[in-house]
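If you scroll down you'll find the structure; I have some questions about it.
Removed from the display is one protein chain of the complex; every other protein chain stays in position.
Naming follows writing order (A and B), and every chain is counted from residue 1.
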């Protein structure tokens, strides 16, 4: 691991704008030959959930949480100006207008360049989310020890 | 300091979810033998305030701010779905349900493992918060120079 420079990104946020920033960084780093690991935790798990299907969880409270907090890259709100979806739709229009790739295209690019996606098992357990809720590109399911082992070797470590 | 690897965490946020993430990282790092320093600043000061008692500050505006921004680990809201406390109470219930420790238990564990808590004196001065507003586990009161001296030696530095 020490012979190749590394970057780790903790994606804590489930907001579209922060996810766009995270994948821009990931793609930039991968194209410079860096090893990139993205750790999705808490609301950030929404970024790597499937757009389709519903999440089966046990218990009324978990079902309510997962219904409100549905996730999937198509559903992420902006952290500002979401305005019941109007602002977020506008931002996606602006991106299209200047031929800037949408989040899902950035995710496909990052995956194609070897960026690793790790889902946080601690958050999954807390929220009652099973492995099959996530897109197949997720490379592994792990906790804080896996993150720290990589971060201590990394040149750049960010919490987003 | 150079012979032991270090991690520093700036806890800027006063949200429960981000505080949980910060203490999970801190406990994970401490259990791997790393030196961990947590710098609480701005809204993050709320995490290390006492649950009991009231904050005495000078001037009407500071008293108003500290009444609204009461703090203490029991009172922190979620950054999403707080819903006047209903969502936050639900999340605490979900955590209990899977035997995940509450924030105050994580804080006791981190403290027992030698994690250092530093309160930012600049934010304290701005907001009119005195030392006796904080839990006794706080190790020191310091500013940005102390943070930077540790961060430049650290392997992992995050802003939460």
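The definition used in the following text is that a contact is a pair of C-beta atoms (placed from the backbone, for glycine too) under 8 Å apart; a residue touches a chain by one contact, two chains touch by 3 or more.
These numbers come from a predicted model, not from an experiment.
J.: If the hidden chain were put back, which residues of subunit B would touch it?
T.: 10, 12, 14, 41-43, 59, 61-62, 64-65, 68-69, 122, 125-128, 143-145, 147-149, 151-152, 154, 157-159
J.: Pick out the residues on subunit A that sit against the missing chain.
T.: Its contact residues with the unshown chain are 5, 7, 17-18, 20-21, 24-25, 27-29, 31-32, 34, 79-81, 90-91, 93-95, 97-98, 100, 155-160.
Please note the rule applied: only the chains that are shown with their structure count from here on.
J.: So subunit A and subunit B are the same sequence; what rotation in degrees superposes their CA atoms, nearest 5?
T.: Angle of the fitting rotation, subunit A to subunit B: 120 degrees.
J.: Distance from the CA centroid of subunit A to that of subunit B, rounded to the nearest Å?
T.: Their C-alpha centroids are separated by 25 Å.
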